[in-house]
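A single protein chain has been removed from this complex, and every other one stays in its place.
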Amino acid sequence: MIVVMKPGSNPKQVEHVVKLVNEMGLKEQVIVGTERTVVAVLGNDRFKDKQRLELADGVDKVVPILASYKMASSEVKNDRTTIPLGGTLGGTVGGVKIPVIAGPCSVESKQQILEIAHAVKEAGAVALRGGAFKPRTSPYAFQGLAEEGLKYLAEAREQTGLAIVTEVMSIDQIPAVVEYADVLQLGARNMQNYNLLAKIGQTRKPVLLKRGLSATLEEFLLAAEYILAGGNTQVMLCERGIRTFETDYVRNTLPLAIVPELHKRSHLPVVVDPSHGTGKSHLVPDMCRASIAAGADALILEVHGDPEHALTDGAQSLNLKQFSEVMKSIKRVAAAVDREV
Amino acid sequence: MIVVMKPGSNPKQVEHVVKLVNEMGLKEQVIVGTERTVVAVLGNDRFKDKQRLELADGVDKVVPILASYKMASSEVKNDRTTIPLGGTLGGTVGGVKIPVIAGPCSVESKQQILEIAHAVKEAGAVALRGGAFKPRTSPYAFQGLAEEGLKYLAEAREQTGLAIVTEVMSIDQIPAVVEYADVLQLGARNMQNYNLLAKIGQTRKPVLLKRGLSATLEEFLLAAEYILAGGNTQVMLCERGIRTFETDYVRNTLPLAIVPELHKRSHLPVVVDPSHGTGKSHLVPDMCRASIAAGADALILEVHGDPEHALTDGAQSLNLKQFSEVMKSIKRVAAAVDREV
Amino acid sequence: MIVVMKPGSNPKQVEHVVKLVNEMGLKEQVIVGTERTVVAVLGNDRFKDKQRLELADGVDKVVPILASYKMASSEVKNDRTTIPLGGTLGGTVGGVKIPVIAGPCSVESKQQILEIAHAVKEAGAVALRGGAFKPRTSPYAFQGLAEEGLKYLAEAREQTGLAIVTEVMSIDQIPAVVEYADVLQLGARNMQNYNLLAKIGQTRKPVLLKRGLSATLEEFLLAAEYILAGGNTQVMLCERGIRTFETDYVRNTLPLAIVPELHKRSHLPVVVDPSHGTGKSHLVPDMCRASIAAGADALILEVHGDPEHALTDGAQSLNLKQFSEVMKSIKRVAAAVDREV
Partner (left out) sequence: MIVVMKPGSNPKQVEHVVKLVNEMGLKEQVIVGTERTVVAVLGNDRFKDKQRLELADGVDKVVPILASYKMASSEVKNDRTTIPLGGTLGGTVGGVKIPVIAGPCSVESKQQILEIAHAVKEAGAVALRGGAFKPRTSPYAFQGLAEEGLKYLAEAREQTGLAIVTEVMSIDQIPAVVEYADVLQLGARNMQNYNLLAKIGQTRKPVLLKRGLSATLEEFLLAAEYILAGGNTQVMLCERGIRTFETDYVRNTLPLAIVPELHKRSHLPVVVDPSHGTGKSHLVPDMCRASIAAGADALILEVHGDPEHALTDGAQSLNLKQFSEVMKSIKRVAAAVDREV
């Protein structure tokens, strides 16, 4: 980090800063410029709480230099991590092939999930998404079928070979989800639920970690770091749209430039969710194509047999015909960027 | 809700919308305007998932009319709810008197918390805050003293009479926190941790519910609704700053207009946290005064005996002298708006 | 619009609202629901100031139904407007072919602009961008070569056939820019400079209208409406990134879903600017590909022969080799979405 002193700071103040730096076990180099004095801190301050140095007399600001994550960083590992999704269809995230994960927001009934599973497999998906435990903004809304839903998902895998991706919302749900699912999804609203992250880090299932609605890129990678620090190395980073002043034509803003930036800073593969990323089904096909062109390693999409009657998230779900058309078009875009779907 | 049809929509499309509305158990009134046809939906659609109507052919958009929360709404209760904080000093949130909750971000040691407790009581605080379980952005940062920290807090109450406000981060921590604390704090990053909200709704302890960093006002009140729906009526709404493009001089933007708006829409009392609301200790005193002037029912503040050496959140903590000065000045502002501190 | 009354509003209040509506020359239909009374306003209220109805006693809120723009709307014209850029290379925005506009942020010297012009033409661009009048955040920064810069641009057109796109910042610059340029660029910071919009509406040159950093989609289309209302029908809508809490890895967030949404709501063609849209040259190539995949009708890009020594915006400029590679790759993506570059 760099500690920038105020104009007119005095040597005693600089000395005090140096003392605080040394107390942290770090060394310093003081640079007296024509306009400002700065204290450059030498050594690994990655995990130090630096902001409190701002309080010292004569300090103007503290500028961090090192990122605060380590295991998620491309500094420790150059090659992109590849993560097999499970199931029998061979989907892997992080390679040349771009797997598509599709399915309804919620598992609503056995028939519903089986029908959708067969249809999305037919269209080319290799994994099935579907929520058994549902985080709902309203306490009065449908909360999911819980373990029953997990069983239906497992049956869908049995019948189709699709890998199962489903959300785990709390620590007590981990055993059941680990039993039935192939990939644990960690939802956007739980991205900073640190107890849950730590526990999921102790499982050995692949994790689809969704970015929080207003998480910075650094916070996103630190959430991944929690899981990696627990020993679980199979983390996929999923961009699902952020909250901005754009609330009129979309539910979220999909910031696709994060795809190449995450590839630069981290070795973890990047999944994009254009369904939540827009919240509007008519915008999803174009955003699927754009995500592939931006370098996404996988897509996760909401697909429903009858979106008008979906119990949750109908407005952003593709119907089966739309999904099938999207699959055809993204194959072409993938080829144009030397990838395959 | 109002379903707005596209220009040029046909009667068959309108009929289909009416059918969908009726399937929801609701009645309709079709209004054919010169430019647009709209379908006004009659009846309590508060808890219906309306967005999927957007998918019906010929529909342009769906405009909700009713708020989706009910028990938190001022429609069901006019008087502001008053919530005693506990301890022996008689602090109550929601009346003419404005209690101040103060203390360190984290409980760091017995000595630290006792010293701060005595000092903040001396200065006029009626409750002590302090984290035993700490949600930390980095897995490598200090994670709190856990149950040991709770015991120190209880001892501080014993010695001072201050009520204890402390965060509960996950379901398994509830029993311990309920045992030692007077008020359960639910952190901003957990505002949409629905399982935790529901479980906290089953306790009978007052809850300090912090607004999520990018939660809308409606989502905030729906989070409160989760707790109320569980039977716990003692919910305080705490504004602690939101995430905006302002990342240069503050860590968060403190949107004080939410105070009067929450008072208008809800009967629940409103607490403001200027420490997190700015992230910078030099801005806290002015924002304390502004919060009181805006109508806050309580303040919660980070105070530390030695902020330069605080294990967490030093940059936004007041030292004891600063806190004591803030207390004096807010007494005067409170009097100017016919309140008391 | 729909005027929603508060719960418990009385007939006299409703009557007063009806009176206000009638004063606007509009008709009403009163709908008494079980929970709320609403007043649906019939007739063209597109250009009425509705918000003041919110002040009437008993009114909860006013919900607009009609968009406030008209000439920019796809309701008045179905086919996408096509706009020839000028020059002798035949670039047209809004058709199957996707023209690329490239060049430096600023015209710095005759030699600089001529070299870049030849190079970008070589690589496949059909228009040259370059600022002669520069809007600069700092009064101490390079402000452009003014009319001299325009002459160099004209000479570049002479030598290459490239159309010239350049910014006009104020009314007094219009005659000079109209004389030398083929397309008038209206910058993001001037998107709501209404006097300038109105005057540009009186010219008959194509306009590249950049979206303001925090303009809503409706404000963006209303800015276009200002130009259209003046009789100038050749308006291109240019997305160039918005301001969000993402300030760490990008200068702006590029919200590509606006491309299909603008195509839905308007007949005007849509240009994307990935250079300003990210502010970081290493993110530009992926965002070029994503923009094409999202349906962009043209790209505008900053390209410089020696970005390390560019007088302005070096950090987001591609060098000539990078630009040439981008051109190759976007040709392939365009083909994958049935377009051509």
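For the reader, a short list of remarks on this structure follows.
Here the chain labels run A, B and C in written order, and each chain numbers its own residues starting at 1.
Throughout what follows, a residue touches a chain if its C-beta (ideal position, glycine included) is under 8 Å from a C-beta of that chain, and two chains touch if they have at least 3 such contacts.
Everything quoted here is computed from the prediction, not taken from an experiment.
The hidden chain makes contact, of the residues C:Gln185, C:Thr203 or C:Thr312, with C:Thr312.
Across B:Ala224, B:Ile258 or B:Leu320, the residue that sits in touch with the chain not pictured is B:Ile258. Contact with the chain not shown here comes from a single listed residue; of C:Asn22, C:Gln159 or C:Asn195, that residue is C:Asn195.
Only one residue from B:Leu85, B:Ala294 or B:Val326 touches the chain missing from this view: B:Ala294. Where chain A meets the omitted chain, the residues involved are 2, 4, 7, 29, 31, 33-36, 38, 40, 42-44, 46, 63, 65-66, 75, 243-245, 247-248. For chain C, the residues touching the absent chain in the complete assembly are 20, 46-47, 49, 51-56, 68-69, 135-142, 169-172, 189-190, 192-198, 213-214, 219, 222, 225-226, 229, 243, 280-281, 307-315, 317. Chain B meets the missing chain through residues 214, 216-218, 242, 244-246, 248-250, 253-261, 264-265, 277-278, 280, 282-283, 286-287, 289-295, 329, 332-333, 335-337.
Basically, only the chains that are shown with their structure count from here on.
Centrality by C-alpha centroid: the chain sitting nearest the overall protein C-alpha mean is A. Chain B and chain C have CA centres that are 38 Å apart. Residue numbers of chain A whose C-beta contacts span two or more other chains: 214, 280.
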